[in-house]
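Only one protein chain is missing from this complex, and each of the others stays in its spot.
== chain A ==
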């Protein structure tokens, strides 16, 4: 018997047709009589408490003819371990977590990649996404197609030409905007990709949301926010009793950065045919970026340093994320010098030419968005499904050299 059924977070079962004990006893006896092996499946649709029980395979047609209400009365028993156990011994499979026929048909090819189990976990996950630029649009498309339970979008901007540039979720037709926010318009497009995923929009300033808001989610992805906001949300997620996977993603010009905080993450992986239990400890964003530069390995991606310099600049000047132009380059180079001196790092690790590129290209480069949005999608799917090695804890991509590199920047002990 699957213990999940007995978990406290299970929604109350509706069993309107439960008409008394005798009915059920009759049913159980009839099971004996027919010697049938039944499998009963529960379908819960997101955001509703309705539960439907369905006999999927019954060995004898006579059993299939049973009144449906009798089956729903069975669900009542699921809450009593003793009866559960009894039913289990009768050969009843009460693992009510099966995928529907429709889901199996739609997700056929990916179930073949990560298995039905992972697909079930995906369909129960809730994801918060903030900052709808090109990379995030790509990411949202990927997870909506993968079949997560719900996606909540946060972005109160109005549509500008810049917002359009790499975002295929926004049609270039002003008539449909009607004063709506970027998140609302993107939500409309996303809903079409997969009717089985619930897409909603949350208005307001992400940094003002409290812990109970973040508690509703399994995954939080933040983009286009200042370093301060990112750290703030990261800490709010950390304070929650349950683990909320935290990601930040940003793309400038043809370069991109992903940060991952899975707190303490346990997973099993197969190594040479054996299943090995692994545990990874992740640092907070604040702790990760305050690791002194000189203790980092020599070959750490130059993008890491460049992104930190730009971040510091935007913070010092009180700019919004991405609010930097080529005119700021001299001031930026000056800041780089200062930072490198305090961190005792040679300035060659933060090349001017790279900073120039990052500052010039305010707009995202669509192919880079596709790559970074794809990697982020994959990582989020890994974290939800528990399948595959998650990356720790930074990822960098630069379309110029084509490398997609993982950097572990933390004071924590390396992977066990």
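What we mean here is this: contacts are C-beta pairs under 8 Å (C-beta built on N, C-alpha and C of every residue); 3 or more make two chains touch, one makes a residue touch a chain; residues count from 1.
Here, contacts and distances are computed from a predicted model.
Visitor: Tell me the UniProt protein name of the chain this structure doesn't show, selecting from "Translocon-associated protein subunit beta", "Methyltransferase type 11 domain-containing protein", "SUMO-activating enzyme subunit 2 isoform X2" or "MICOS complex subunit MIC60".
Guide: Hidden chain, UniProt protein name: "SUMO-activating enzyme subunit 2 isoform X2".
Visitor: With the missing chain put back, one of A:323, A:338 or A:389 would touch it. Which one?
Guide: That would be A:389, which touches the missing chain.
Visitor: So which bits of chain A touch the chain we can't see?
Guide: Residues touching the hidden chain, for chain A, are 39, 41, 54, 56-57, 59, 61, 64, 98-99, 101, 104-116, 134, 138, 141-142, 145-147, 165-166, 168-173, 192-195, 253-254, 272, 299, 357, 360-361, 363-371, 373-375, 377-378, 381, 387-389, 391, 395, 397, 399-407.
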